[in-house]
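Only a part of the assembly is drawn; its chains keep their places, and the rest are absent.
In order of appearance the chains are A and B, and numbering begins at 1 in each one.
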Amino acid sequence: MHALVLQSDFGKADGAVCAMYGVAESVQPGLRIFDLTHEIEQYDIWEGSYRLIQTVSFWPEGTVFVSVVDPGVGSTRRSIAALTDDGHYIITPDNGTLTHVKRLCGLKCVRLIDETVNRMPHAVDSYTFHGRDIYAFTGARLAAGVIRFDDIGPEIPQDSVVTLPLIDPKMQDGAIEGTIDVLDIRFGSIWTNIPHSLFKELHIDYGERVQIEIRNDTRALYRNVMTFAHSFAEVFVGEPLAYINSLDYLAVAINQGSFARAYSIGTGNSWHIRVSRSPF
Amino acid sequence: MHALVLQSDFGKADGAVCAMYGVAESVQPGLRIFDLTHEIEQYDIWEGSYRLIQTVSFWPEGTVFVSVVDPGVGSTRRSIAALTDDGHYIITPDNGTLTHVKRLCGLKCVRLIDETVNRMPHAVDSYTFHGRDIYAFTGARLAAGVIRFDDIGPEIPQDSVVTLPLIDPKMQDGAIEGTIDVLDIRFGSIWTNIPHSLFKELHIDYGERVQIEIRNDTRALYRNVMTFAHSFAEVFVGEPLAYINSLDYLAVAINQGSFARAYSIGTGNSWHIRVSRSPF
(Lines give C-alpha, C1' and ligand atoms only; values in the text may rest on other atoms or scores of the structure.)
Protein backbone atom coordinates (compact mmCIF):
# COMPACT_ATOMS: atom_id res chain seq x y z
CA MET A 1 0.00 0.00 0.00
CA HIS A 2 1.38 3.39 -0.99
CA ALA A 3 0.63 6.88 0.26
CA LEU A 4 -1.94 9.04 -1.52
CA VAL A 5 -1.19 12.79 -1.73
CA LEU A 6 -3.92 15.22 -2.79
CA GLN A 7 -3.58 18.67 -4.35
CA SER A 8 -6.33 21.01 -5.53
CA ASP A 9 -7.55 24.58 -5.78
CA PHE A 10 -10.58 23.81 -3.60
CA GLY A 11 -9.41 25.31 -0.32
CA LYS A 12 -10.32 23.57 2.91
CA ALA A 13 -13.12 25.87 4.04
CA ASP A 14 -15.90 23.69 2.67
CA GLY A 15 -16.43 19.94 2.42
CA ALA A 16 -14.90 19.18 -0.98
CA VAL A 17 -11.53 17.89 0.19
CA CYS A 18 -13.13 15.94 3.03
CA ALA A 19 -15.43 14.21 0.53
CA MET A 20 -12.33 13.16 -1.46
CA TYR A 21 -10.77 11.78 1.72
CA GLY A 22 -13.97 9.88 2.49
CA VAL A 23 -13.97 8.29 -0.95
CA ALA A 24 -10.36 7.22 -0.48
CA GLU A 25 -11.02 5.82 3.01
CA SER A 26 -14.02 3.95 1.59
CA VAL A 27 -11.83 2.36 -1.08
CA GLN A 28 -9.40 1.16 1.56
CA PRO A 29 -9.77 1.94 5.24
CA GLY A 30 -6.37 2.77 6.64
CA LEU A 31 -4.99 4.18 3.43
CA ARG A 32 -2.42 6.87 4.27
CA ILE A 33 -3.75 10.11 2.79
CA PHE A 34 -1.92 13.44 2.84
CA ASP A 35 -2.28 16.94 1.42
CA LEU A 36 0.14 18.64 -0.87
CA THR A 37 -1.84 21.88 -0.77
CA HIS A 38 -5.42 22.86 -1.55
CA GLU A 39 -4.64 26.55 -1.75
CA ILE A 40 -3.54 26.65 -5.37
CA GLU A 41 -5.01 29.82 -6.86
CA GLN A 42 -8.26 28.87 -8.57
CA TYR A 43 -7.60 27.50 -12.07
CA ASP A 44 -3.85 28.20 -11.83
CA ILE A 45 -2.53 25.13 -13.61
CA TRP A 46 0.99 26.56 -13.69
CA GLU A 47 1.15 26.79 -9.91
CA GLY A 48 -0.24 23.27 -9.56
CA SER A 49 2.47 22.03 -11.90
CA TYR A 50 5.16 23.81 -9.90
CA ARG A 51 4.01 22.54 -6.50
CA LEU A 52 4.32 18.99 -7.83
CA ILE A 53 7.94 19.52 -8.83
CA GLN A 54 8.56 21.10 -5.44
CA THR A 55 7.47 17.98 -3.57
CA VAL A 56 7.20 14.77 -5.61
CA SER A 57 10.84 13.76 -5.35
CA PHE A 58 10.79 13.87 -1.54
CA TRP A 59 8.20 11.09 -1.36
CA PRO A 60 8.84 7.35 -1.56
CA GLU A 61 8.64 5.51 -4.88
CA GLY A 62 5.12 4.37 -5.56
CA THR A 63 3.44 7.36 -3.91
CA VAL A 64 0.29 8.37 -5.80
CA PHE A 65 -0.36 12.08 -6.32
CA VAL A 66 -3.79 13.34 -7.31
CA SER A 67 -3.85 16.92 -8.58
CA VAL A 68 -7.16 18.59 -9.37
CA VAL A 69 -6.84 22.07 -10.82
CA ASP A 70 -9.47 21.58 -13.44
CA PRO A 71 -11.02 24.58 -15.20
CA GLY A 72 -12.11 22.24 -17.98
CA VAL A 73 -14.08 19.77 -15.85
CA GLY A 74 -16.91 18.41 -17.94
CA SER A 75 -15.26 19.34 -21.24
CA THR A 76 -13.50 16.89 -23.53
CA ARG A 77 -10.16 17.39 -21.75
CA ARG A 78 -8.68 13.98 -20.99
CA SER A 79 -8.00 12.47 -17.58
CA ILE A 80 -4.59 10.85 -17.35
CA ALA A 81 -2.30 8.95 -15.02
CA ALA A 82 1.47 9.30 -15.37
CA LEU A 83 4.34 7.25 -14.02
CA THR A 84 7.49 9.34 -13.58
CA ASP A 85 11.01 8.12 -14.23
CA ASP A 86 11.50 7.98 -10.46
CA GLY A 87 8.46 5.82 -9.87
CA HIS A 88 5.86 8.33 -8.65
CA TYR A 89 2.31 8.30 -9.99
CA ILE A 90 0.37 11.46 -10.82
CA ILE A 91 -3.33 11.47 -11.65
CA THR A 92 -4.67 14.68 -13.13
CA PRO A 93 -6.70 16.27 -15.86
CA ASP A 94 -4.52 16.57 -18.97
CA ASN A 95 -4.32 20.35 -18.96
CA GLY A 96 -0.69 21.27 -18.35
CA THR A 97 -0.41 20.10 -14.75
CA LEU A 98 2.42 17.76 -15.76
CA THR A 99 4.49 20.54 -17.38
CA HIS A 100 7.31 20.75 -14.84
CA VAL A 101 7.36 17.09 -13.86
CA LYS A 102 7.59 16.00 -17.48
CA ARG A 103 10.49 18.35 -18.16
CA LEU A 104 12.42 17.94 -14.93
CA CYS A 105 11.64 14.41 -13.72
CA GLY A 106 10.74 12.71 -16.96
CA LEU A 107 7.76 10.44 -17.60
CA LYS A 108 8.06 6.71 -18.08
CA CYS A 109 4.50 6.02 -19.17
CA VAL A 110 1.23 7.93 -19.45
CA ARG A 111 -2.19 6.29 -19.53
CA LEU A 112 -5.63 7.58 -20.41
CA ILE A 113 -8.09 7.07 -17.55
CA ASP A 114 -11.00 5.01 -18.77
CA GLU A 115 -13.75 6.90 -16.92
CA THR A 116 -16.36 4.24 -17.60
CA VAL A 117 -14.42 1.87 -15.35
CA ASN A 118 -12.52 4.22 -13.03
CA ARG A 119 -15.47 6.01 -11.49
CA MET A 120 -16.95 5.73 -8.05
CA PRO A 121 -19.97 3.43 -8.27
CA HIS A 122 -23.36 4.87 -7.32
CA ALA A 123 -21.89 8.36 -7.55
CA VAL A 124 -24.36 11.18 -7.81
CA ASP A 125 -24.70 12.02 -11.49
CA SER A 126 -22.19 14.85 -11.11
CA TYR A 127 -20.42 16.56 -13.98
CA THR A 128 -18.56 19.05 -11.84
CA PHE A 129 -16.60 17.08 -9.22
CA HIS A 130 -14.36 14.60 -10.99
CA GLY A 131 -11.86 15.23 -8.21
CA ARG A 132 -14.07 13.18 -5.94
CA ASP A 133 -15.77 10.76 -8.32
CA ILE A 134 -12.85 9.87 -10.60
CA TYR A 135 -9.49 11.19 -9.44
CA ALA A 136 -9.60 10.49 -5.69
CA PHE A 137 -11.35 7.20 -6.36
CA THR A 138 -8.80 6.06 -8.93
CA GLY A 139 -5.83 7.38 -6.97
CA ALA A 140 -6.97 5.56 -3.85
CA ARG A 141 -7.46 2.30 -5.75
CA LEU A 142 -4.01 2.58 -7.28
CA ALA A 143 -2.35 3.48 -3.97
CA ALA A 144 -4.14 0.64 -2.19
CA GLY A 145 -3.20 -1.91 -4.86
CA VAL A 146 -6.84 -2.59 -5.77
CA ILE A 147 -5.88 -1.87 -9.37
CA ARG A 148 -2.54 -1.89 -11.12
CA PHE A 149 -1.29 1.01 -13.22
CA ASP A 150 -2.04 -1.06 -16.34
CA ASP A 151 -5.70 -1.30 -15.36
CA ILE A 152 -6.23 2.43 -15.57
CA GLY A 153 -6.51 2.58 -19.34
CA PRO A 154 -4.55 2.52 -22.57
CA GLU A 155 -1.08 4.04 -22.84
CA ILE A 156 -0.95 7.29 -24.77
CA PRO A 157 2.02 8.94 -26.49
CA GLN A 158 3.99 11.20 -24.17
CA ASP A 159 4.10 13.96 -26.72
CA SER A 160 0.31 14.10 -26.67
CA VAL A 161 0.39 15.26 -23.03
CA VAL A 162 -0.62 18.91 -22.76
CA THR A 163 2.15 21.18 -21.45
CA LEU A 164 2.37 24.89 -20.79
CA PRO A 165 5.18 26.82 -22.49
CA LEU A 166 8.40 26.73 -20.45
CA ILE A 167 11.06 29.28 -21.26
CA ASP A 168 14.64 28.12 -20.81
CA PRO A 169 17.01 30.48 -19.03
CA LYS A 170 20.01 31.46 -21.08
CA MET A 171 23.45 33.00 -20.69
CA GLN A 172 23.99 35.99 -22.97
CA ASP A 173 26.61 38.76 -22.92
CA GLY A 174 27.77 37.71 -19.48
CA ALA A 175 24.30 37.82 -17.94
CA ILE A 176 21.63 35.21 -17.35
CA GLU A 177 18.12 35.88 -18.63
CA GLY A 178 15.44 33.93 -16.79
CA THR A 179 11.86 34.12 -15.64
CA ILE A 180 10.14 34.17 -12.26
CA ASP A 181 8.44 30.85 -11.80
CA VAL A 182 6.71 31.10 -8.50
CA LEU A 183 6.67 32.76 -5.08
CA ASP A 184 7.65 31.30 -1.75
CA ILE A 185 4.26 32.56 -0.74
CA ARG A 186 4.44 33.40 2.94
CA PHE A 187 7.93 34.85 2.83
CA GLY A 188 7.54 36.78 -0.41
CA SER A 189 10.72 35.40 -1.98
CA ILE A 190 10.77 35.06 -5.75
CA TRP A 191 11.93 31.78 -7.24
CA THR A 192 13.46 31.88 -10.71
CA ASN A 193 13.91 29.26 -13.40
CA ILE A 194 17.71 29.69 -13.21
CA PRO A 195 19.35 26.50 -11.91
CA HIS A 196 22.33 26.66 -9.59
CA SER A 197 24.47 25.01 -12.26
CA LEU A 198 23.82 27.84 -14.74
CA PHE A 199 24.30 30.53 -12.10
CA LYS A 200 27.71 29.10 -11.31
CA GLU A 201 28.85 30.12 -14.79
CA LEU A 202 28.78 33.73 -13.61
CA HIS A 203 31.57 32.82 -11.14
CA ILE A 204 30.03 34.80 -8.31
CA ASP A 205 31.15 33.53 -4.91
CA TYR A 206 29.14 33.56 -1.72
CA GLY A 207 29.50 36.99 -0.16
CA GLU A 208 30.09 38.72 -3.49
CA ARG A 209 27.60 41.08 -5.02
CA VAL A 210 25.22 40.37 -7.87
CA GLN A 211 23.09 42.70 -9.99
CA ILE A 212 19.41 41.80 -10.29
CA GLU A 213 17.04 43.39 -12.82
CA ILE A 214 13.36 42.52 -13.03
CA ARG A 215 10.89 43.57 -15.72
CA ASN A 216 7.57 42.43 -17.05
CA ASP A 217 6.24 42.97 -20.56
CA THR A 218 5.41 46.58 -19.90
CA ARG A 219 8.08 48.03 -17.63
CA ALA A 220 11.19 47.63 -15.46
CA LEU A 221 10.37 47.08 -11.79
CA TYR A 222 13.66 46.55 -10.08
CA ARG A 223 17.38 47.06 -10.61
CA ASN A 224 19.79 46.81 -7.79
CA VAL A 225 22.91 45.16 -6.47
CA MET A 226 22.74 42.75 -3.55
CA THR A 227 24.76 40.11 -1.75
CA PHE A 228 24.78 36.52 -2.98
CA ALA A 229 24.41 34.66 0.33
CA HIS A 230 24.02 31.12 1.58
CA SER A 231 20.98 32.14 3.57
CA PHE A 232 18.99 35.02 4.99
CA ALA A 233 21.01 35.16 8.18
CA GLU A 234 24.06 36.43 6.30
CA VAL A 235 22.51 39.81 5.55
CA PHE A 236 20.89 42.43 7.77
CA VAL A 237 17.21 42.30 8.57
CA GLY A 238 15.50 44.25 5.79
CA GLU A 239 18.37 43.75 3.35
CA PRO A 240 17.82 42.05 -0.03
CA LEU A 241 19.79 38.97 -1.02
CA ALA A 242 20.15 36.46 -3.82
CA TYR A 243 20.45 32.82 -2.77
CA ILE A 244 20.04 29.25 -3.96
CA ASN A 245 16.64 27.97 -2.86
CA SER A 246 15.63 24.58 -1.52
CA LEU A 247 15.10 23.24 -5.07
CA ASP A 248 18.60 24.36 -6.17
CA TYR A 249 17.44 27.37 -8.19
CA LEU A 250 18.31 31.05 -7.85
CA ALA A 251 15.93 33.07 -5.67
CA VAL A 252 15.74 36.69 -4.48
CA ALA A 253 14.37 37.85 -1.14
CA ILE A 254 14.43 40.49 1.57
CA ASN A 255 15.53 39.13 4.94
CA GLN A 256 12.36 39.11 7.06
CA GLY A 257 10.52 41.23 4.50
CA SER A 258 8.55 40.43 1.35
CA PHE A 259 10.46 41.10 -1.86
CA ALA A 260 7.41 40.29 -3.98
CA ARG A 261 5.21 42.76 -2.16
CA ALA A 262 7.87 45.43 -1.85
CA TYR A 263 8.23 45.67 -5.62
CA SER A 264 4.88 44.23 -6.80
CA ILE A 265 6.53 41.28 -8.50
CA GLY A 266 4.39 38.63 -10.17
CA THR A 267 5.10 35.24 -11.68
CA GLY A 268 4.94 33.57 -15.07
CA ASN A 269 6.59 33.81 -18.44
CA SER A 270 6.10 37.55 -18.75
CA TRP A 271 8.14 38.21 -15.61
CA HIS A 272 11.78 38.43 -16.62
CA ILE A 273 14.86 38.49 -14.42
CA ARG A 274 18.39 39.39 -15.54
CA VAL A 275 21.29 38.36 -13.35
CA SER A 276 24.86 39.60 -13.77
CA ARG A 277 28.02 40.38 -11.85
CA SER A 278 27.88 43.66 -10.00
CA PRO A 279 29.31 46.41 -12.21
CA PHE A 280 31.00 48.07 -9.23
CA MET B 1 -11.35 0.72 14.59
CA HIS B 2 -13.13 3.46 12.65
CA ALA B 3 -11.98 6.80 11.35
CA LEU B 4 -12.52 9.98 13.38
CA VAL B 5 -13.37 13.15 11.43
CA LEU B 6 -13.24 16.54 13.16
CA GLN B 7 -15.06 19.75 12.29
CA SER B 8 -15.02 23.09 14.11
CA ASP B 9 -14.97 26.86 13.81
CA PHE B 10 -11.57 27.04 15.56
CA GLY B 11 -9.35 27.60 12.53
CA LYS B 12 -5.93 25.97 12.48
CA ALA B 13 -3.83 29.01 13.32
CA ASP B 14 -3.57 28.21 17.01
CA GLY B 15 -3.23 25.00 18.98
CA ALA B 16 -6.88 24.11 19.63
CA VAL B 17 -7.31 21.52 16.88
CA CYS B 18 -3.90 20.02 17.63
CA ALA B 19 -4.90 19.57 21.27
CA MET B 20 -8.00 17.67 20.10
CA TYR B 21 -5.80 15.45 17.93
CA GLY B 22 -3.50 14.83 20.87
CA VAL B 23 -6.40 13.77 23.06
CA ALA B 24 -7.56 11.36 20.36
CA GLU B 25 -4.08 9.92 19.86
CA SER B 26 -3.78 9.49 23.61
CA VAL B 27 -7.02 7.52 23.69
CA GLN B 28 -5.73 5.19 21.00
CA PRO B 29 -2.35 5.62 19.32
CA GLY B 30 -2.77 4.93 15.64
CA LEU B 31 -6.36 6.10 15.44
CA ARG B 32 -7.02 7.50 11.97
CA ILE B 33 -7.97 11.15 12.46
CA PHE B 34 -9.06 13.50 9.68
CA ASP B 35 -10.42 17.01 9.27
CA LEU B 36 -13.71 17.93 7.72
CA THR B 37 -12.96 21.62 8.00
CA HIS B 38 -12.07 23.97 10.84
CA GLU B 39 -12.92 27.09 8.88
CA ILE B 40 -16.63 27.19 9.63
CA GLU B 41 -17.51 30.83 10.27
CA GLN B 42 -17.44 31.38 14.00
CA TYR B 43 -20.71 30.27 15.61
CA ASP B 44 -22.30 29.45 12.23
CA ILE B 45 -24.24 26.35 13.16
CA TRP B 46 -26.06 26.33 9.83
CA GLU B 47 -22.81 26.04 7.89
CA GLY B 48 -21.58 23.31 10.20
CA SER B 49 -24.80 21.42 9.58
CA TYR B 50 -24.44 21.79 5.82
CA ARG B 51 -20.80 20.67 5.69
CA LEU B 52 -21.82 17.45 7.42
CA ILE B 53 -24.43 16.68 4.78
CA GLN B 54 -21.84 17.50 2.10
CA THR B 55 -19.44 14.85 3.34
CA VAL B 56 -20.84 12.23 5.71
CA SER B 57 -22.21 9.89 3.07
CA PHE B 58 -18.83 9.58 1.33
CA TRP B 59 -17.25 7.97 4.40
CA PRO B 60 -17.42 4.32 5.42
CA GLU B 61 -20.10 3.08 7.79
CA GLY B 62 -18.98 3.46 11.38
CA THR B 63 -17.00 6.65 10.82
CA VAL B 64 -17.28 9.00 13.80
CA PHE B 65 -17.75 12.72 13.13
CA VAL B 66 -17.14 15.29 15.84
CA SER B 67 -18.51 18.74 15.09
CA VAL B 68 -17.82 21.62 17.45
CA VAL B 69 -19.54 24.85 16.53
CA ASP B 70 -20.58 25.69 20.02
CA PRO B 71 -21.66 29.23 20.90
CA GLY B 72 -23.40 27.84 23.97
CA VAL B 73 -20.42 26.07 25.51
CA GLY B 74 -20.84 26.13 29.25
CA SER B 75 -24.59 26.73 29.09
CA THR B 76 -27.22 24.08 29.66
CA ARG B 77 -27.26 23.05 25.99
CA ARG B 78 -26.99 19.27 25.78
CA SER B 79 -24.16 17.26 24.26
CA ILE B 80 -25.41 14.45 22.04
CA ALA B 81 -24.26 11.56 19.87
CA ALA B 82 -26.34 10.49 16.89
CA LEU B 83 -26.31 7.38 14.75
CA THR B 84 -27.57 8.04 11.23
CA ASP B 85 -29.67 5.66 9.19
CA ASP B 86 -26.55 4.92 7.10
CA GLY B 87 -24.45 4.02 10.11
CA HIS B 88 -22.38 7.17 10.68
CA TYR B 89 -21.91 8.65 14.14
CA ILE B 90 -22.01 12.38 14.85
CA ILE B 91 -21.01 13.88 18.20
CA THR B 92 -21.96 17.51 18.70
CA PRO B 93 -23.56 20.05 20.96
CA ASP B 94 -27.34 19.86 20.52
CA ASN B 95 -27.75 23.25 18.90
CA GLY B 96 -28.97 22.64 15.35
CA THR B 97 -25.81 21.05 13.94
CA LEU B 98 -27.83 17.95 13.03
CA THR B 99 -30.46 19.90 11.05
CA HIS B 100 -29.53 18.71 7.55
CA VAL B 101 -28.39 15.24 8.48
CA LYS B 102 -31.60 14.57 10.39
CA ARG B 103 -33.74 15.69 7.46
CA LEU B 104 -31.76 14.22 4.58
CA CYS B 105 -30.01 11.13 6.01
CA GLY B 106 -32.32 10.30 8.88
CA LEU B 107 -31.32 9.42 12.42
CA LYS B 108 -31.59 5.92 13.86
CA CYS B 109 -30.82 6.76 17.47
CA VAL B 110 -29.71 9.79 19.48
CA ARG B 111 -28.08 9.61 22.89
CA LEU B 112 -27.36 12.19 25.53
CA ILE B 113 -23.66 12.32 26.41
CA ASP B 114 -23.21 11.70 30.09
CA GLU B 115 -20.47 14.26 30.72
CA THR B 116 -19.63 12.89 34.13
CA VAL B 117 -18.34 9.72 32.46
CA ASN B 118 -17.38 10.88 28.98
CA ARG B 119 -14.83 13.47 29.96
CA MET B 120 -11.07 13.37 29.67
CA PRO B 121 -9.67 12.43 33.07
CA HIS B 122 -7.39 14.91 34.79
CA ALA B 123 -8.52 17.61 32.39
CA VAL B 124 -7.86 21.15 33.38
CA ASP B 125 -11.00 22.48 35.03
CA SER B 126 -12.08 24.08 31.76
CA TYR B 127 -15.59 25.30 30.97
CA THR B 128 -14.75 26.61 27.54
CA PHE B 129 -13.19 23.78 25.56
CA HIS B 130 -15.58 20.85 25.52
CA GLY B 131 -14.33 20.17 21.98
CA ARG B 132 -11.15 18.86 23.54
CA ASP B 133 -12.25 17.55 26.92
CA ILE B 134 -15.55 15.90 25.97
CA TYR B 135 -16.20 15.70 22.22
CA ALA B 136 -12.78 14.68 20.87
CA PHE B 137 -12.28 12.38 23.85
CA THR B 138 -15.64 10.68 23.42
CA GLY B 139 -15.40 10.53 19.62
CA ALA B 140 -11.97 8.93 19.83
CA ARG B 141 -13.15 6.35 22.33
CA LEU B 142 -16.13 5.47 20.17
CA ALA B 143 -14.04 5.29 16.99
CA ALA B 144 -11.41 3.16 18.70
CA GLY B 145 -13.99 0.78 20.15
CA VAL B 146 -13.04 1.62 23.74
CA ILE B 147 -16.71 2.34 24.35
CA ARG B 148 -19.82 1.27 22.48
CA PHE B 149 -22.50 3.69 21.32
CA ASP B 150 -24.74 2.43 24.15
CA ASP B 151 -22.15 3.47 26.72
CA ILE B 152 -22.39 7.12 25.80
CA GLY B 153 -25.59 7.82 27.69
CA PRO B 154 -29.36 7.39 27.62
CA GLU B 155 -31.33 7.49 24.38
CA ILE B 156 -33.36 10.65 23.90
CA PRO B 157 -36.39 11.24 21.68
CA GLN B 158 -35.45 12.29 18.16
CA ASP B 159 -37.97 15.09 18.18
CA SER B 160 -36.17 16.64 21.12
CA VAL B 161 -33.09 17.25 18.95
CA VAL B 162 -32.69 20.96 18.23
CA THR B 163 -33.00 21.84 14.53
CA LEU B 164 -32.83 25.09 12.63
CA PRO B 165 -35.79 26.00 10.43
CA LEU B 166 -35.48 24.46 6.94
CA ILE B 167 -37.66 25.88 4.20
CA ASP B 168 -38.81 23.40 1.57
CA PRO B 169 -38.55 24.46 -2.03
CA LYS B 170 -41.83 24.45 -3.86
CA MET B 171 -43.21 24.53 -7.38
CA GLN B 172 -45.72 27.32 -7.91
CA ASP B 173 -47.14 28.88 -11.11
CA GLY B 174 -44.56 27.06 -13.22
CA ALA B 175 -41.60 28.30 -11.20
CA ILE B 176 -39.61 26.85 -8.33
CA GLU B 177 -39.16 28.93 -5.20
CA GLY B 178 -36.12 27.95 -3.16
CA THR B 179 -33.47 29.36 -0.89
CA ILE B 180 -29.69 29.67 -1.08
CA ASP B 181 -28.22 27.20 1.35
CA VAL B 182 -24.51 27.73 1.12
CA LEU B 183 -21.61 28.87 -1.06
CA ASP B 184 -19.02 26.78 -2.83
CA ILE B 185 -16.67 29.12 -1.04
CA ARG B 186 -13.58 29.39 -3.18
CA PHE B 187 -15.41 29.41 -6.50
CA GLY B 188 -18.25 31.70 -5.45
CA SER B 189 -21.00 29.42 -6.76
CA ILE B 190 -24.31 29.50 -4.93
CA TRP B 191 -25.89 26.22 -3.90
CA THR B 192 -29.67 26.12 -3.57
CA ASN B 193 -32.03 23.85 -1.67
CA ILE B 194 -33.67 22.78 -4.96
CA PRO B 195 -33.01 19.09 -5.63
CA HIS B 196 -32.38 17.83 -9.15
CA SER B 197 -35.58 15.83 -8.99
CA LEU B 198 -37.71 18.95 -8.46
CA PHE B 199 -35.82 20.95 -11.05
CA LYS B 200 -36.59 18.24 -13.61
CA GLU B 201 -40.27 19.13 -13.32
CA LEU B 202 -39.52 22.35 -15.20
CA HIS B 203 -38.54 20.18 -18.20
CA ILE B 204 -35.51 22.25 -19.04
CA ASP B 205 -32.94 20.28 -21.01
CA TYR B 206 -29.19 20.70 -20.87
CA GLY B 207 -28.27 23.52 -23.22
CA GLU B 208 -31.62 25.28 -22.83
CA ARG B 209 -32.01 28.58 -21.03
CA VAL B 210 -33.34 29.16 -17.55
CA GLN B 211 -34.41 32.33 -15.78
CA ILE B 212 -32.90 32.94 -12.34
CA GLU B 213 -34.15 35.58 -9.92
CA ILE B 214 -32.56 36.21 -6.53
CA ARG B 215 -33.88 38.43 -3.74
CA ASN B 216 -33.43 38.79 -0.04
CA ASP B 217 -35.92 40.18 2.42
CA THR B 218 -35.24 43.75 1.39
CA ARG B 219 -34.61 43.80 -2.36
CA ALA B 220 -34.11 42.00 -5.66
CA LEU B 221 -30.45 41.39 -6.46
CA TYR B 222 -30.43 39.44 -9.68
CA ARG B 223 -32.69 38.58 -12.59
CA ASN B 224 -31.29 37.11 -15.73
CA VAL B 225 -31.45 34.26 -18.20
CA MET B 226 -28.59 31.77 -18.47
CA THR B 227 -27.72 28.37 -19.89
CA PHE B 228 -28.50 25.20 -17.97
CA ALA B 229 -25.27 23.26 -18.48
CA HIS B 230 -23.69 20.01 -17.36
CA SER B 231 -20.59 21.87 -16.24
CA PHE B 232 -18.66 25.11 -16.41
CA ALA B 233 -16.79 24.11 -19.53
CA GLU B 234 -19.95 24.32 -21.62
CA VAL B 235 -20.17 28.11 -21.34
CA PHE B 236 -17.70 30.87 -22.07
CA VAL B 237 -15.27 32.06 -19.44
CA GLY B 238 -17.08 34.82 -17.54
CA GLU B 239 -20.54 33.55 -18.54
CA PRO B 240 -23.11 32.59 -15.89
CA LEU B 241 -24.65 29.13 -15.82
CA ALA B 242 -27.07 27.00 -13.86
CA TYR B 243 -26.00 23.42 -13.17
CA ILE B 244 -26.56 20.44 -10.92
CA ASN B 245 -23.90 20.42 -8.20
CA SER B 246 -21.98 17.54 -6.71
CA LEU B 247 -24.73 16.91 -4.13
CA ASP B 248 -27.42 16.75 -6.85
CA TYR B 249 -28.92 20.18 -6.16
CA LEU B 250 -29.33 23.18 -8.43
CA ALA B 251 -26.47 25.69 -8.33
CA VAL B 252 -25.63 28.96 -10.11
CA ALA B 253 -22.15 30.16 -11.01
CA ILE B 254 -20.00 32.24 -13.31
CA ASN B 255 -17.44 30.21 -15.21
CA GLN B 256 -14.09 31.16 -13.63
CA GLY B 257 -15.67 34.10 -11.82
CA SER B 258 -17.48 34.47 -8.49
CA PHE B 259 -21.24 34.72 -8.80
CA ALA B 260 -21.63 35.39 -5.07
CA ARG B 261 -19.18 38.26 -5.10
CA ALA B 262 -20.38 39.69 -8.42
CA TYR B 263 -23.90 40.20 -7.06
CA SER B 264 -23.26 40.27 -3.29
CA ILE B 265 -25.28 37.14 -2.68
CA GLY B 266 -25.54 35.71 0.83
CA THR B 267 -26.93 32.50 2.26
CA GLY B 268 -29.70 31.43 4.59
CA ASN B 269 -33.45 31.40 4.74
CA SER B 270 -33.80 35.06 3.82
CA TRP B 271 -32.05 34.52 0.50
CA HIS B 272 -34.66 33.46 -2.05
CA ILE B 273 -34.14 32.09 -5.54
CA ARG B 274 -36.85 31.71 -8.19
CA VAL B 275 -36.18 29.42 -11.13
CA SER B 276 -38.31 29.26 -14.25
CA ARG B 277 -38.17 28.55 -17.97
CA SER B 278 -36.74 31.40 -19.96
CA PRO B 279 -39.58 33.65 -21.14
CA PHE B 280 -37.88 34.18 -24.52
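We take it that a contact is a pair of C-beta atoms (placed from the backbone, for glycine too) under 8 Å apart; a residue touches a chain by one contact, two chains touch by 3 or more.
Since this is a predicted model, take the numbers as computed values, not measurements.
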(request) Report the copy count for the entire assembly; 2 chains are displayed in place. (result) 3
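Methods note: only the chains that are shown with their structure count from here on.
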(request) Report the residues of chain B in contact with chain A in the complex, numbered from low to high. (result) 3, 5, 32, 34-39, 51, 54-56, 58-60, 63, 182-187, 196, 229-234, 243-248, 256
(request) Using the touch rule from the top, collect the residues of chain A that touch chain B in their complex. (result) 9-19, 21-23, 25-26, 29-30, 33, 42-43, 71-75, 77, 124-129, 132-133
